[in-house]
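A protein chain is absent from this complex, but the other protein chains hold their places.
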Amino acid sequence: MTAADIETVLADIAAEMAARPDRGEVATYIPQLAKVDVDQFGIAVAMNDGQLIASGDADIPFSIQSVSKVFTLTLALGKIGDTLWKRVGREPSGNPFNSIVQLEHEHGIPRNPFINAGAVVVTDVVLAGHEPREAIGEILRFIQFLADDETIYIDREVAASEQATGYRNVALANYMRSFGNITHAPELSLGVYYHHCAIAMSCRQLALAGRFLAHGGRHPATGHSVVSAERARRICALMLTCGHYDGSGDFAFRVGIPGKSGVGGGILGVVPGEASVAVWSPGLNSSGNSQLGSIALEKLAKAMNWSIFAA
Amino acid sequence: MTAADIETVLADIAAEMAARPDRGEVATYIPQLAKVDVDQFGIAVAMNDGQLIASGDADIPFSIQSVSKVFTLTLALGKIGDTLWKRVGREPSGNPFNSIVQLEHEHGIPRNPFINAGAVVVTDVVLAGHEPREAIGEILRFIQFLADDETIYIDREVAASEQATGYRNVALANYMRSFGNITHAPELSLGVYYHHCAIAMSCRQLALAGRFLAHGGRHPATGHSVVSAERARRICALMLTCGHYDGSGDFAFRVGIPGKSGVGGGILGVVPGEASVAVWSPGLNSSGNSQLGSIALEKLAKAMNWSIFAA
Amino acid sequence: MTAADIETVLADIAAEMAARPDRGEVATYIPQLAKVDVDQFGIAVAMNDGQLIASGDADIPFSIQSVSKVFTLTLALGKIGDTLWKRVGREPSGNPFNSIVQLEHEHGIPRNPFINAGAVVVTDVVLAGHEPREAIGEILRFIQFLADDETIYIDREVAASEQATGYRNVALANYMRSFGNITHAPELSLGVYYHHCAIAMSCRQLALAGRFLAHGGRHPATGHSVVSAERARRICALMLTCGHYDGSGDFAFRVGIPGKSGVGGGILGVVPGEASVAVWSPGLNSSGNSQLGSIALEKLAKAMNWSIFAA
Partner (left out) sequence: MTAADIETVLADIAAEMAARPDRGEVATYIPQLAKVDVDQFGIAVAMNDGQLIASGDADIPFSIQSVSKVFTLTLALGKIGDTLWKRVGREPSGNPFNSIVQLEHEHGIPRNPFINAGAVVVTDVVLAGHEPREAIGEILRFIQFLADDETIYIDREVAASEQATGYRNVALANYMRSFGNITHAPELSLGVYYHHCAIAMSCRQLALAGRFLAHGGRHPATGHSVVSAERARRICALMLTCGHYDGSGDFAFRVGIPGKSGVGGGILGVVPGEASVAVWSPGLNSSGNSQLGSIALEKLAKAMNWSIFAA
């Protein structure tokens, strides 16, 4: 398929998404997310051959929220390797993103690194040996490096709002702290967590930042290895099985692409060997994943035959 | 990679597996499984180009147990299509194969078609409009057809043992019946369920039976469609996210191939567009999946670069 | 308080209950219960001094259902003593009467003898060494003996209906059987269980049958010991903490009398040293306990200062 073909596919999807009335509901738990215009939709594809094709609102920065967990997981694995898996599991949770039930039954070990509890443990690993502001800087610079774009920033107003209302995350972190699975003062690990969730990126930037996962772990601009090919595969596997909370199975079933969603309405998708994809539409479905983003990725995967389950 | 190369890969894996001391434990809940020799290991690969390559104990029939759920799911979807999903979910369960807790919390709707409760619902669908013996015959003939092998048989002694000791399955079925999600007398649906779990196949036969999933839904011998390409993809997605009970995430992480395991020690793996694979070794790991079978598939996927997450 | 006073109290309560519009809903899961006239209300008090005072529909037999569990518990304790407590707990369940979740978390040991699962274990104990029909006969004769009334009977139509629709109880029994905590074929233990739940008694008969618990374990007519005084106290303690399913705490809070309710609308209350009480009104509240029966007992306890928590 030529670049022109893909451009057509994206434009068609963007046009269809712009027109759909069933856009889901924007997150309302903080004012910064609640006020985002639900009518927006953007999509960007970073092809492994270097092309970057986009359509719709692909240059408007949005709060990447939980999509950031892919990058902090990458950093934490780089820092302590597979010993991470002593502190967090690799299984789909079968529960909503902020459930605390599983933690009680499993002694403070979160089921996987993409539910909130697991992501806070991952952040706690990244924080080790640093001041919080250093850890936040490290995460931001890593994402800037991956996307080749130093304009990517943290929306500190979003971070502050999350921090002011994040009682349930405080509960999760303190609960795990009671089992020794958070090693810093919980408010410090949470502080870093809220800041990386508050990173703002456009679809174009996010697709670029995800390229290494589609490239067998290498940064396409330099060819240098960000992670090993095996680790890239494994991160993709976690995205597929756990990337959409208790909607992960349905996403794998419908779309068939490893992805990670955020409550800001963004989804990062990875088509190994082919492309990385970012979509954004702020309205969410009942599992807390972008309503139109999920549909757009389903259509894209079908049009490009990009399902990893395709023969 | 040539056929000779693959033969070498399989022979190496079979030799290594034959020598490993860490073989897991055979299932002991029925005598027919308890007495199986734990030292056995077989592997067979049905390449999409038509070659069938095998090594080790690839011609010894074993009890396929839950691997049969892939075939009954295929039949049920053929029979009632996506209305099946009103009666069974598509999400990983996060619980052991025989958990009943989730059923209570979700009003008798099993989380997915591969945990025991979900598979009994699927069987109940296949049974509708038939006498139990007809339904059993239909399932057996379907698998014989897929494998082009009429010698595949049901081990009725196994079925009888399962039935005599399956109190927990009786509990699951009656529990769902109380919500109306089993439509026959529970013992009838369970009777059919025990019989399809008791089908005996060799690795060679099982790899052949799974070909349609690697071929975009078509039977390779005839080219006729067994299921649509989309349905083949979706069945593979379910195998990846739910095929190994509460070890599904770990299997996806390590192996990266859609698979379905059975307590008899068999695993059917599907590499879309490439091959279907069957491994068998009767010792199980702590999640109830074949210990050596999982390791062998991990090595095979690495050697052949067959992970669906590979760039 | 004289007998005349109590008669007035009961007559006032019966008159008020007859007039109340908020009567709850009759159980509908079997036709025999569904067709009972919700307008009925009866109450009977067997004073420890030998008087029997009644009002309202106190001579109409109703299905005692779970109230029978007090008598089977008494028989089981007589048979195997405190070893019973290895197979069933003594703690309130915090869950509905037919929950199976707790059983999974606690390896097939029901939380207490008054939830369905626990009562089936108790029945399994009573059944040991008998044919089912003998066990049923023993239970019936025990209740007839306690009430000095051989006309008390089993409504076999009710038992048959329970058996035909009791999928959830079949699930509970088979689930416990899988842990070895039911020792007979589950359908046999359930058969006895359904029959003792189907015993029909009037308020007058039920109040008489409960006298031994208010008399320190002695049968008031003969003075002979049915159970020791300690065991009588302990059965009363279980009635108070567990006798009304997940409404037990509320019943203790409002009424303050050990009681056991049944889905047929009956409640047996025990005022140690004072009286045994039976009320009946078939409409149930949201916890499955008699709506007017609970209110009537609250009023009676207040009028007579019979709360066991009263100074």
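When the chains are written out, they are named A, B and C in that same order, and each has its own residue count from 1.
By definition in this document, a residue touches a chain if its C-beta (ideal position, glycine included) is under 8 Å from a C-beta of that chain, and two chains touch if they have at least 3 such contacts.
Everything numeric in this text was worked out from a predicted model, so none of it was measured.
Enquirer: Name every displayed chain that the left-out chain is in contact with.
Expert: Counting the whole assembly, the omitted chain is in touch with A, C.
Enquirer: Can you say which of C:20, C:79 or C:233 touches the chain missing from this structure?
Expert: That would be C:233, which touches the missing chain.
Enquirer: Pick from C:8, C:32 or C:95: which residue touches the chain that isn't shown?
Expert: C:95
Enquirer: Out of C:61, C:186, C:216 or C:293, which touches the unshown chain?
Expert: Candidates C:61, C:186, C:216 or C:293; residue touching the omitted chain: C:216.
Enquirer: Among A:11, A:38, A:60 or A:170, choose the residue that contacts the chain missing from this document, as touch is defined above.
Expert: A:170
Enquirer: Even though one chain is hidden, which residues of chain A still touch it in the full complex?
Expert: Given the touch definition above, chain A has residues 99-101, 103-105, 167-168, 170-175, 177-178, 186 touching the missing chain.
Enquirer: Under the stated touch rule, tell me which residues of chain C contact the chain that is not displayed.
Expert: Counting over the whole complex, chain C touches the hidden chain at residues 48, 89-95, 102, 111-112, 214-217, 229, 232-234, 236-238, 240-242, 246-250, 252-254, 256, 258, 272-273, 307-311.
The rule we apply is simple: only the chains that are shown with their structure count from here on.
Enquirer: For chain B versus chain C, which are copies of one sequence, does the interface use mostly the same residue numbers on each side, meaning over half shared, or is it different?
Expert: Since more than half of the residue numbers are used by both chains, the interface counts as same.
Enquirer: If chain A and chain B share one sequence, what is the angle of the rotation that overlays their CA atoms, in steps of 5 degrees?
Expert: In degrees, rounded to 5: 180.
Enquirer: How many angstrom lie between the centres of chain A and chain C, each centre taken as the mean Cα position?
Expert: 56
Enquirer: From the mean C-alpha coordinate of chain A to that of chain B, what's the distance rounded to whole Å?
Expert: Centre-to-centre distance between chain A and chain B: 32 Å.
Enquirer: Between chain B and chain C, what is the gap in Å from one C-alpha centre to the other?
Expert: 48
Enquirer: Give me the residues of chain A that touch two or more other chains.
Expert: Chain A, residues with two or more chain partners: not present.
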